[in-house]
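Partial complex: the chains shown occupy the same locations as in the complete assembly.
Every chain is named by a letter (A, B, C and D) in the order it is written, and numbering of its residues begins at 1.
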Amino acid sequence: MVERNPLLDVISHAVMWLGVAIVAFPLYLAFVASSHTAQDIVQAPMPLLPGGNLWETYKTALFGGGDGAGSTAPVARMMWVSFVTAMVITVGKISISLLSAFAVVYFRFPFKMLCFWAIFVTLMLPVEVRIGPTYQVVSDLGMLNSYAGLTVPLIASATATFLFRQFFLTVPDELVEAARMDGAGPMRFFKDVLVPLSSTSIAALFVIQFIYGWNQYLWPLLATTSEDMYPVVIGIKRMIAGGDAANDWNIVMATAILAMLPPAFVVVLMQKWFVKGLVDTEK
Amino acid sequence: MASITLRNIVKRYGIGPKANQVIHGVNAEIQDREFVVIVGPSGCGKSTLLRMVAGLEEVTGGEILIGDKVVNNLEPAKRDIAMVFQNYALYPHMSVFDNMAYGLKIAKVPKDEIKTRVDKAAKILELGHLLERKPRELSGGQRQRVAMGRAIVRQPQVFLFDEPLSNLDAKLRAQTRLEIQKLHRELGITSLFVTHDQIEAMTLAQRMIVMNAGNMEQFGTPEEVYHRPASTFVASFIGSPPMNLLERAPGVRPGTLLGIRPEHLDVTPEGGWDLEVDTVELLGAERLIYGRLNGEGLIVRVEEGSHAPAPGSHIHVTPRAGRVHAFDAASGKRIPDPTP
Amino acid sequence: QTEIQWWHAMSGPLGEWVNDLAKQYNASQTEYKVVPTFKGTYDENMTAAIAAFRAGNAPDILQVYEVGTATMMAAKTAIVPVGEVMKQAKVKFDPKAYIPAVAGYYTAPNGQMLSFPFNSSTTIFYYNKDKFKAAGLDPEKAPTTWPEVVAAAAKLKANGEKCPFTTSWISWTQLESFSTWHNTLFATKNNGFGGTDARLAFNSPLHLRHFDNLSNMAKQGLFVYKGRANAADVSFPSGECAMITGSSGLYARVSKEAKFAYGISQLPYYPDVEGAPQNTIIGGASLWVMSGKPPAHYKGVADFFSFLSNAEVQSASHKRTGYLPITMAAFELTEKSGFYKEKPGTDVAVTQMIRKTTDKSRGIRLGNFNQIRTIIDEETEQIWAGKKSAKEALDTAIQRGNEQLERFQKANKS
Amino acid sequence: MEKRVLFRSSWLPWALLTPQLAVIIVFFFWPASQALVQSLQVQDPFGTSVEWVGMQNFRQLFSDSAYLESFKTTAWFSLLVATLGISISLILAVFADRVVRGAMVYKTFLILPYAVAPAVAGVLWLFMFSPTLGVVAYALEHVGIHWNHLLNSTHALTLIVMAAVWKQISYNFLFFLAGLQSIPKSLIEAASMDGAGPWRRFWSIQFPLLTPTTFFLLVINMVYAFFDTFAIVDATTQGGPGRDTAILVYKVYYDGFKALDLGGSAAQSVVLMVIVIALTVVQFRYVEKKVNY
């Protein structure tokens, strides 16, 4: 920065600290809760420092078992389902969006804009709004209870198509021309040049879509009838679901933390690409 | 190797009433092994012409022949040409080697041969130690050479260059110019080179096409173009500073313009034209004197060794004999020299 | 081996219980395999099943909370009455063996049992003996009437308690059970048993009196509202609130978490009301059999149900979860085992329920009942927030609730 | 804006579009048209009785004061979420842009909430603010604020807004930071040579140059507040107290899922779709313009 003003630096750090403290507090609390026993947490006010039950809690959360009262189905399996689902959704969304964006940008054909609009409108049509009929379709296609059913209906992506389109528009024309002179046909150009060039956008979308896929709740609940196809977010809701059940808050929080780890990992590791990919193409 | 023939080439962008004609019937024969430069101001249609030869742009009217074959409807890849782009258009994610090898890979040239050919091109262009690098790790000049390398390995019949030097700084530009000349001498491939820089055109061309607003104004050797410009346009476009075109100089017939290059005006103690000096610029080896004659601006170029006149003072200049040109003021066309 | 799909909404320890039941049954024979699947909360489970039914994928057995009963009953072609299932499979089935308040609830006007009672609960009263002692109240004597509750609350409050009394399930405990407990109608047409043209009636003087009473308690800080559904549950075992009315199923949690002496008692009533206390109303859920399955499935379902009605199984479940033993035999078996002596108060729920029911107390069966419950939550919250009087709130709730009933009537007339 | 060189093929573009088109036709447009059909019907939940009622569901909807109220609530909620979310993250981004040391650590913590599922976010905030268990509620009690989102509408709205904003800050923050960092340094230097201090520079240079980012985020945040927050509401307030936090999408979810009123819910879906399409058009228009310069 232009000024050499120590006071401003101090203020900046103070603001950052405050921001971090507030933003991270709920997560810290979840962590603290997961390190105590269920009984400790229920006694208001709950302790604010980590307790000694950490290992116990996570073991119970991950592998089930325990004393019966606090036990649930193992989280490990659910994490796997979440992972596969999130990955398939992510890879699927990115692939079909790359193809569509390629078609829309590099070809001239009738109804081109109509196609683009049709894709674009789906941008904000969330599952909740069309869930019943969607379920019907999936069921008619016999895709219930499968990874296909969990993922394919969510695999269209306006966001990704749009982002790739924006990016493709910035790819210099000369590159296509060079490829054409080199004798590359459209698919060859797509595979050899366009896709490798889109790696930053792909990385950014990977983050967004992975999190989207990982955090799905309602759809998996409906589209699967077998508990070993449940993703972990359902696991959490399931633990705090109503009825007369005692909520084992420590396990709930442990599961919340576990459920958060993979996406957090993705976000933190890829944050640089994430921003770069979005900003480079978005503006 | 092959010649290139342009027959009455017309290009329109768009269709119907909104169509915009940018090339108005260009005819030219480029000989086998010749190095021809197309030069002209921005927007005059140089790139369009080149891109039609490349097959990247459809030809609206007329015919393009490479060798004896009409190529109007041939895919770019099938025309056996290679092109060097202004911004090089290197594949940013491929190494230098892969950039050069890409076209060959697509053509299914065997691996060994690809390697041999790339290595050879790299050696010619002194790129040997850079083969593993990515384009972004190269300097401008190096990128430029990779772009040329990519064209060379293809061993095409024709090279096309679209302002390949304009992104280089002055020094590198001069140096690369020499390299391109050398290369052409060695490989002898028919080349079409587009530039808007007349120095570049002059130094590189065996023959040059001067274009203006979609028309070919002149097609000749640099000497011809410089010494016998076909029009006021060519006269003022070629040469820096440009030729002085005077309406009111002593002895100019009405309806004509007198052309005289700055270096063909000699400062004389007296006689000749009386000039009022505006500014003087030192360019290193020479000086430019900006003055006015009967209210018309005029530039005189003198050796830096000579005395620099003060702004506001008056000097006398004399046009050198045999260096004066005459143009028709209305059409801008050259008025033929009286046959000696 | 025939697979029987069973969708349920039992989470946490209750989920375990369900899984254990299935395991136990599957181990007991080889012909059928019951596959339990957790499908979210009661309402999510039901929605999922409905969507599945529409798509032709319904499970064989579906757990539906009592609130959804009317909806299920109305869907005549979607379900197969349990009585029918049992008859077809020629499994011995005697509705009379069930606790009347339970069986009655799930029985059609023609006497046919429609669904199989599974995890039935009812409303009871819990109190914190330690706090009673501290406030100078007799910890061994639970308040049984509302005036006693108010008095106890006042004493607790005077002793510095921040939350002397709270309740879970406002509608269930303070309107529905309250009505049957006082043998008063919650809705016309015998609370809807008499037809879909029933309309809400919980703005009688008695209801108003009670809600004015609660409203005053809220104003004085004697009653503290802790949220919808069972959100208040946690505040009792945590020691925050000294008295609570809630589901008998809360017992599991109280016994596990409470670090104090607690007492369990019947739901309070107004002693001057004639016929009170009558019986409380059923909660929890029952199992419905979905239509359109191959005959073998129904045989399996019948077999599984008869396994579930087994007195030992019932009794074990009752002890484990706090849900009611739904047959008299199971109740007696549990009593014999000395469980009630060992854990005093665990029998309260049963004794409240085993009384003979009247037309007014048999239960409540209303369409769109879930929405009506939400409307009641929304409106009564205005009372606790001091924005509406009890009368205003109950009147609006009735008006809005009746709209739902009209809708339901319309949608189901064909 | 178009490419200069286009590949020529009449079938290839369609082949490329097929997977995406297939998915959106089968899983978006067909279901959406079904929703449209259902919005004109009254059905029992199991679909065993179906009656065409024309626009009745819509008439009912718009004569329902609860629904109109829900519009207002939604507008408020979205506005609050969008403005708070944007301004807080802007402040954080501006300071993060200034700090050099530790920037990575700060950033990492600030983007963590992005990884949390909305359903879980709701649970976390409920856990903190639960009048019974909540640490924050407990602390507030000690400073004299009697926190009770169960009965106090302001508290309830505050709670869902906080949870929703919390989840969205990360995303906004990343965009703003990137936006700030893409402003050429020489502009800042020029402004400081023109005599502008940090505060003035922010308002007269940085903020105006962030307008495209801000607008983009505004739309994204509105959409987020409109649709993605139902899980938060469901986990925390369930629309209460009264109906004071029942936003539109929660109502669709509630009526469709809990109340099993298919026709009514479908009618609401249709209304939402119209809003979605309007938002899409606005954003599309804007983005196109932006691309063009």
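The criterion applied here is as follows: contacts are C-beta pairs under 8 Å (C-beta built on N, C-alpha and C of every residue); 3 or more make two chains touch, one makes a residue touch a chain.
Source: prediction; values computed, not measured.
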Formula for the whole complex, using the labels of the chains displayed
A x1, B x2, C x1, D x1
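Keep this in mind: only the chains that are shown with their structure count from here on.
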Any chance you could name the chains that touch chain A and chain B both?
none
Chain pair, C-D or A-C, that carries the greater number of C-beta contacts:
A-C
Approximate Å spacing (C-alpha centroids) for the pair chain A, chain D:
16
How big is the gap, in whole Å, between where the Cα atoms of chain B centre and where those of chain D centre?
57
Two or more partner chains touched - positions in chain C
44, 47, 54, 234, 238, 240
Per-residue multi-chain contacts in chain B, two or more chains
56
Name the graph shape formed by the protein chains and their touching pairs; answer line, ring, star, complete or other.
other
If you go through all the chains, which pairs of them touch?
A-B, A-C, A-D, C-D
Could you list, by residue number, the parts of chain B that touch chain A in their complex?
51, 54, 56, 75-77, 81-83, 85-94, 102-103, 106-107, 150, 154
In the complex, chain A residues that touch chain C
38-39, 42-44, 68-73, 131-132, 135-136, 139-140, 144, 221-222, 225-227, 230, 234, 237-248
Touching chain B in the complex: which residues of chain A?
172, 174-175, 177-184, 188, 192-193, 196-197, 199
